[in-house]
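What follows is subunit A.
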Amino acid sequence: MKSEFTLKLERCKGCGICVSFCPKQVLALDTLGKVYVANHERCIACGQCELRCPDYAIFMDKITPKKEATS
Partner candidate 1 sequence: MVERSYEKFFRRNRLPHLWCPGCGNGIVMKAIVQAIEKNPSFTQDNTVIVSGIGCSSRASGYMDFDTLHTAHGRAIPFATGIKLARPELNVIVITGDGDCTAIGGNHFIHGCRRNVDLTVVLFNNNIYGMTGGQASPMTPLGKKATTAPYGSVDRPFDACKLAEAAGATYVARSTAFHVQHLVKTIEDGLNNRGFSFIEALVQCPTAYGRRNKMGDPAKMMAWMRDNAVMKSAWDKLPEDKRVGDKFPIGLFYRAEAQDYDAAYQQVIDIAGGAAK
Partner candidate 2 sequence: MSARLMQGNEAIAEGALKAGVRFFGGYPITPSTEIAESLAKLLPKVGGTFIQMEDEIASMGVVLGASLAGRKVLTASSGPGISLKQELIGYASAAEIPVVIVNVQRVGPSTGQPTAPSQGDVMQARWGTHGDHSVIVLSPWSVREAFDITVRAVNFAERFRVPVILLTDEIVGHLRENVELPDTVEVYPRRTPKITRAEGYEPYAPDDDLVPNVANFGEGYHIHVTGLIHDETGFPVGSPKVTREAIKRMHDKISRAADEIIDVQREFMDDAEFAVVSFGGTARTAYEAVINARRRGIKVGFIRLVTIFPFAEKIIRELSKNLRGLIVAELNYGQLVNEVERAAQCPVKLCAKYDMTIFEPEEIEQSIDELVAEVNGNG
């Protein structure tokens, strides 16, 4: 996975903006109209979802490959 999602569902109003602007169809709305991560493996960590979420409900953090620990 290139990304980690955090969803604050109490803020999500199900507007679908994140779903529409996701270039890889990673996101979808569930039967209650809230966002969920449907196809996480497709995520390219572009951040378009978080960028335009009007409700601050979806947060995407890029996962950078862990470097070898040096001690």
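Structure notes:
Assume a contact is a pair of C-beta atoms (placed from the backbone, for glycine too) under 8 Å apart; a residue touches a chain by one contact, two chains touch by 3 or more; residues count from 1.
These made the cut because all candidates are chains of the complex that A comes from, given by their letters.
Here the structure is a predicted model, which is why all the values come from computation and not from measurement.
Every candidate listed (1 or 2) is part of this complex; the one in touch with subunit A, counting any copy, is 1. Residue ranges of subunit A in contact with candidate 1, taken from their complex: 4, 6, 10-11, 13-17, 19-21, 51-57, 59, 61.
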